[in-house]
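One protein chain omitted, others in place.
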Amino acid sequence: MTFSPETPQSAEPAIETSHTEEFVEQLRCVADTLPSRINVDPQSVEQGLAKLVLTLIEFIRRLLEKQAIRRMEGGDLSPQQIEDLGLALMKLEAKLNELKTQFGLEDEDLNIDLGPVGRLI
Amino acid sequence: MLNSYLYCVAHEDPNFKDELSGLDGRGVEVLNHDALFVVASKFDGEMVPVTRENVLQHEAIVRTTFSTTTVLPFRFGCLVTTSGLRSYLTIRERALLERLAHVRDCVEMSVKIIWQNSSENEDSGCVVPNLDEAGAGTAFLMLKRQELLGSDRVEQEARELEAWLGAGLRDIVRQEQITIEPKQRLVLSASYLVERARLTDYRRELGRLQAERTNLHFLSSGPWPPYTFANIDLEFGTHFGVS
Partner (left out) sequence: MSSTFDQVIVGGDVEALEESELSLLETLDHVLNRGLVIAGEITISVADVDLIFVGLNVLVSSVETANEVLGSREARALGSTASGESPTISNER
C-alpha cells in the first residue's frame, strides 16, 4: 500500500462555545465518574465487589419493572396480581436502596456507562 | 520489565525535528516495524496516573506527530512490552494500514450539545388512575409507568436531535460517531471524521445548524487527531487510574 505525500499541518484544537461554565460543569460530572483503580486493601475490594453486584441487581430490577409495566398494560393481569407485583417491586427497590446505603454507594456509583445503551441511570 | 508507553502509529517516520520528551520525562522514540512506525517512550511501572500533565503530554506528542503525517492515536494509558508490541504489529499490520488510509487527510471534529430538558415532570396527558382507590403496589406501578412514559419521550427527543444533526452533516463527513444520553443535560456528544478539504463546508453547516436551534447550547472543538476513529487499542488493557 503506498501513500502519496500529504502535508497535514494540523493546528492546535480550538474549543468554541458560548456556554463555557455549563459545559465545564457537565464534563466535570463525566470526568468524576472515571473508574478508580481499586487498591488491594480488603476494604476497597469488598466495595468494588459490592458495586458490581448491586449494579447487576439494579440493572435487572429495572428490567423487571419495565416488564411488569408492559404486562400490566397488556391487560392480562388481574388487579390482585398487579397489586402483588407492585408491592414486591416496591420492596425490592427499598431493599436495594438499603444495601446501597450500607455500602456507602450513591446512585452515581452504580451509573456505569453501557456504551450504545447509554447510562444505567 | 520495562514497558513502552504508546502514543500513535504512522505509516512513515515523523522525523521529529527536536527531541521530544514523553511521560515521566522519558525520551520519545520512533520504533519501526515493516511498514509501520510507532511513537513511544519507555515507562516505569504498571499504571499511568491520570494527571493534567500526563494527559496534556500525551495529546501534545500525538498532535506533534499529527502535524507531520497521518496518525492512528492510542488512547491514554497504553502500556505494552516490546514483544507484545512486535506481535501486535505483525498480526495487525494490514488492518492498521487500512485504517491509516481511512483517516488519511482527515481530522476529528467534535460537537457536544446541552439541552434544557424540562419535559421530564410534565403532565404527559395520559389518564392518571385514581391512586386513592388503588393499593400501594398498584400505585407504585402506575407511578413507575408515568416515569417510563416520560423517559420514553425524552429518549425520542434525543434521537430526533441525533437524526437532525446527522442529516445536516452526514454528507460532509467521512465518518460519524454519535452518543446520546437522554437523561443527561449533556445529551449529545458527536465526533466526526472530516477531510481537511471539507472543513470550511463543515464549519458553515454546523453554524447553520446552531442558528436553527437557538434553544440548544453547543460546544464545538477541533481539529483533533482521530482518536475516536482509530480504535487500535482494543487489544491492550489500558493502564490508567485515579487513586
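A and B are the chain letters, set down in written order, and residue numbers restart from 1 in every chain.
In this text, contacts are C-beta pairs under 8 Å (C-beta built on N, C-alpha and C of every residue); 3 or more make two chains touch, one makes a residue touch a chain.
Because the structure is predicted, anything quoted here is derived from the model rather than measured.
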Residue among B:Ser67, B:Asn117, B:Gln175 or B:Ser221 that touches the chain left out of view: B:Ser221
From B:Val38, B:Val80 or B:Leu169, residue that would touch the chain that is not displayed: B:Val80
Residues of chain A (touch criterion as defined above) contacting the omitted chain: 13, 15, 17, 20-21, 23-24, 27-28, 30-40, 44-45, 48-49, 51-52, 56, 59, 112-117
Positions on chain B contacted by the hidden chain, ascending: 46, 50-53, 55-56, 58-59, 62, 73, 75-77, 79-81, 83-84, 86-88, 90-91, 108, 110, 189, 219, 221, 224, 227-228, 231, 233-242
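By our rule, only the chains that are shown with their structure count from here on.
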Chain B - residues contacting chain A, complex: 11-12, 35, 47, 50, 63, 66-70, 97-98, 100-101, 104-105, 107, 112, 114, 134-141, 144-145, 148, 179-186, 196, 217-225, 241-243
Residues of chain A touching chain B in the complex: 1, 3, 6, 8-19, 22-23, 26-27, 29-30, 34, 36-37, 39, 65-66, 68-69, 72-73, 79, 82-90, 116, 118-119, 121
